[in-house]
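Every protein chain but one is kept in place in this view of the complex.
Order of writing sets the labels: A, B and C. Residues in every chain begin at 1.
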C-alpha cells in the first residue's frame, strides 16, 4: 500500500525537475561549493521553470500546487548534493509567511518576484545570544510616525547574503510579555540602516550563504509589518511546524540518497578477492540496518505529510520526526563513510559532503533537544 | 490519517475481548506463571467465547474474520502480561497450516476443535542441532505401507505439553535435496511412539509450556500428511511470513504496553521533593525517545498489516519489522526498568516480567540475524 | 607506571577463579535460585578460605587488602556464576561502613562474623521516592538516654529477610528535629533481632535470585548509642563514602558477569554449526565477539584503576559512578548479546546465560541506575556554577 497518492501531474513535474537539475544545476554545484555562494541566475532559472514557490496561487504567478509539490522539490533538490539553491527555505519556509499573513498589497508586491526567482528571501529570527530561545530575542521595532525603526542584530541567517527580502522578527520594547511583543516585518535589501554582516564559514552548506545581519535605526514603512501588531510569536510558532516538517523531509531525502549511492558503491566495488563489498556479511547487515531505519523514517514521515497536506498538523509527531529523522540521516552519513573506507578521506567521496551538510539539520529549525521538550510537553509529561 | 481501517465490528470485538480477558483470564495469570503452564480450561473458555482462530471460516465453526481480528487478539493478549494462553501461536501460526494446506477431511476433523479450544496445537520444526537452519533438520518420515513412520527429536516446542495436535516437519531420507524432502504431518497427542519430553525451564514465558518431543517409530496414517509429498519446506517458508509478522505485532504491542504503564508510573510517582518523575528532564526525554521509536514501529507495522491483509506480502519489510520491532521492544523493556529504579528489582514491577518475556522474541520465528540475512538477500545485496 | 596486576594480585585472582570453578556447581545454582535460597555452605567455605572481606582490616580478621583485590575476587566469582558471585559478595554488603566509619569495638562485634561467613549484613539506605537521591532520606535517628531510636521504612533491602544486622541511613534529629541539611545524615548499625523491626518479603526478584530483598520497617527501634557511626559524613564529590565503594564493587561484579557470559558465548560459537559452518565463521558473529571483547577490555582497566584510586583515597563520586555506569552497561550489552548468540539455548535456564542477563540488569539498577549515576558524574564534572 502507498500512503501518499502522487498523481500523474506530480510524477511529470518530478521528472521535469529532475532533468532540469541534472542539466542546468548539477554541472555548477561543485563550483558554488568552492565559491561559498550560489549565483542569483540559478535562482532565476529555477523560478522561470516554475520550480520555486509551487504553492503560491496562480493569481500571483505560482503553480498553485498542493503540498506534494513542495515535497517533490525538496526530495529532488537533495539529489543535487548541494545546499546553495535553498529553494526549500525560500519556497516552503519564508514565502509561506507572506502567503498566510501578508496583506493583499504585500502579496502583489512580492510574491510574483518570489516565484520568478528575482526575489530571494530569508527569515531573521535567531540572534547571537538567543538560539532556540526565541522569547529572549532583543532586536527592537519602535513606531516613529508612520514608520517602524528597527535595531538589533541577527545571526545564522541562511540566504543571508543573497537575500533581497528579509522577514525580520523584532520586539516592541514597550510590551513586556515576550509572547505578545514580537512582530514580523518585511525588510528589503538596500534599506538604509540594514547591513549584511560577515558571510559565516561553517562545517558544511558551503554553497549556501549564511550571514549576520545588523539593523541600526533602520526605518521601514509601517505597512511592511505582517499580520497584526504583536502577533509575531504566534505566527512563528505556527509556521515553525511546516519548517520542521520540511527539515524532516530534507533529512529523510538525504538519508535515502546517501544510502542509495553507498549501496551502489558496495554492490559495484570489489575487494582484492573480486567479491563485491555488499556480499561481506557485515557490510550487508550494515546496509540492511540502515535501509530498515530509513524505511521506518519514510513511512512515519509519509503519514505526517499526508496529515499535514490534509490540514491535520501533528505537533508531537512532527517534533518526533524532525529529531529522529535528522539524527538518522546523521548516523547514516557516518556509517556510509565507514563502508567507503579510505575512499571516505576526501571530498571526492559524495558522502563526505553529505556528512558535513547533514550535521546542521539536528541543530536548525529548533535543536533536536527542543523537539523532545516540545513532544514531552504536548504528551503531557 | 489512519492506515488501518477498523470498523465498528472490530471495535466491539476488541472491547468484548478486553473485558473477557480482564475478568476471566487476568485473575489467574500470576498463578499460571508460577505453575509454568496454563490450564486447558482457559483455552476452552477463550474458544467458547469465539476468540480463538478468528480467521477460520464459519463452516468449521470459526468467525471467518479478516486479518484485523488476528491483530486485535494479539494486541489484547499482550495486555494480559502473560504468555501462557498462546492464542497467537495457535490461531495465527499453527492452525493456518490446516486452513491453507489441509485436506477437507483434515479440516473437518480438526478445525472445529481448534476453534473451540478443545484442540491445542503446536508446530514442531526446530531440532536440537538445527535452530534457524531448517534445511539441516534430521527427523525422518518414511513410508511403510499406508503409514508414515516418524523418527527424530524436536525441541523448543511452544505449547509442547498442552498440545493435542502437532504439525511435525520431517524429511524423507530417500530425497537428497533438503528443499524437496520435507513434508508436514499432523500427529495427535497420544499416538504410540510420540513422547513429549522435558518441560524446558527458561528465562521467561513462564506460563507457557515449552518442551522437547521425541518420535520413535511413531506410525501415523499417510492421510495425515498435509499438502503434497515434499512440499513441506515451501509451506514452512510461506507460513513463516505470517509468523514473523505476528511476532512483530506481538513485539509492537508489548513495547506499547510497557511504555504505557511506565509512563503512567512516571507521571504518578513523585520523588522526595513531590515532583513527578516525568517532570525530570532526563526521564521526560527517555519517555519521548521511547515513544518516538514505538510510534515509528507502529506506523511501519500498520502499513505492513494493511499490505498483508490485502494479500501483498512484503518479504523484505516483514523481515525488517520482525527484527527492528522485537529489538525495540527489548530496548524498551530495559529502559523502562531503569526508570522504575529500585522498584525494578522484583517481579512486583510489571516490567520485570516483560523484560524476561520479550527477550525471546529476537530469537524465535527466525533470529533477528536471519531476518537481516533474508532482507539482504531479497534486496539483492 | 606499572599497568599490570602484581604477582600477589594475580595469585588472588587465580585462587578466586579456582575456588569458584570448584565450588559453584551449576545444578546447585539453578536449584538454590529457583527456591530463593542463600548458598550458606558455599559462603562458609569462602569465608574459611578468606575470600569474604578480603578488603576488611586485619583487626576484623579481614585480609587487610584493598578494594582492588576485592574487585578481583568479585570479578572471578561472578565470571563463574553471576548469581552465586553476587550472593557471596553481598554477604557483607555495607559492613564496610562499620570498619571505615565506626569504632574498633563495633567493627569486631559486627564484622567478624561476616568475615567468617556465618552472618549476612544489609545495607538499609533506600526509601520509596528516593530514586538515588540519598539526601532526601526521611528515616530518623534520635538520641534517647544513651540509646538511639530509629524510625522509618527502607525498601528493597538486599539480604533484608535474613540479615543479622542492618546499616541504616537516617537523618539525625536534635531536640528540635532535624535541621534538614546534609550534615544531618548519619549511619547506624541495627541488630537484626531488635524489637520494632518488621520485615516484609519484597518477593520474587528479577535477578540475583539467591539473595532476599526485604522491605524493613523500623518502629522506635532502640539500639546502643555506640551503634551510631560518627565518621559517616560526606566525601569529596558528595554522597556517603560507602556509595562509592559499593558502586565500585558492583562494577567489578558487572565486569565478571560480562566476562562469564562472554566465555560461554565464545565456547558456543566455536562449537556450534549452522548452515553447514561453525557459527564462528560468520563475519557478523565474529564482529559481535569482537565488540564484546572490546567492551570488556575497556571496562576491565577502568574498574581496576577506579578501585586502585579508591584504595589511595583519591576516588571521587564521579569516578565511582563512571565505573558503575560503564561496567553495568557493558554487562547488559555483553549478556544480551550472549543470549542472542546462543539463540534458543540462550533463553533456557540450563544454559546459564539467561540468568547472567537478569543479574546484569539487577546490577544495572542497584545503587543508582544510569540516570542517578549521570547526575552524580555531572555534579562533579560541571561543578559549581556562577
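One rule holds for everything that comes next: a residue touches a chain if its C-beta (ideal position, glycine included) is under 8 Å from a C-beta of that chain, and two chains touch if they have at least 3 such contacts.
On a predicted model such as this, the values are computed, not experimentally measured, just so you know.
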Remark   = Among displayed chains, the one left out touches A, B, C
Inquiry  = Out of A:70, A:83, A:116 or A:362, which residue would touch the omitted chain in the full complex?
reply    = A:362
Inquiry  = Which candidate, C:55, C:309 or C:361, sits in contact with the chain we can't see?
reply    = C:309
Remark   = Across the whole complex, the chain not displayed is touched by chain A residues 126, 129-133, 135-136, 155-156, 200-204, 269-273, 277, 280, 282-283, 286, 330, 334, 337-349, 352, 355-356, 359-360, 362-364, 367-369, 372
Query = Which chain B residues would touch the chain omitted from the figure, given the whole complex?
reply = 280-282, 285
Request  = May I ask you to list the residues on chain C that touch the chain which is not drawn?
outcome  = 1-6, 9, 68, 266, 269-270, 278, 280-281, 283, 286-287, 289-291, 293-294, 297-299, 301-302, 304-305, 308-309, 318-319, 321-322, 325-326, 371, 373-375, 377-378, 381-382, 385
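Quick note on the criterion: only the chains that are shown with their structure count from here on.
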Message = Going by average Cα coordinates, which chain is farthest removed from chain B?
response = A
Remark   = chain A and chain C have mean C-alpha positions lying a whole-number Å distance apart equal to 51
Task = Round to the nearest whole Å and give the separation of the Cα centres of chain B and chain C.
result = 38
Ask   = By residue number and range, which residues of chain B touch two or more other chains?
value = 283, 369, 372
Key: Multi-chain contact residues (two or more partners), chain C   = 284
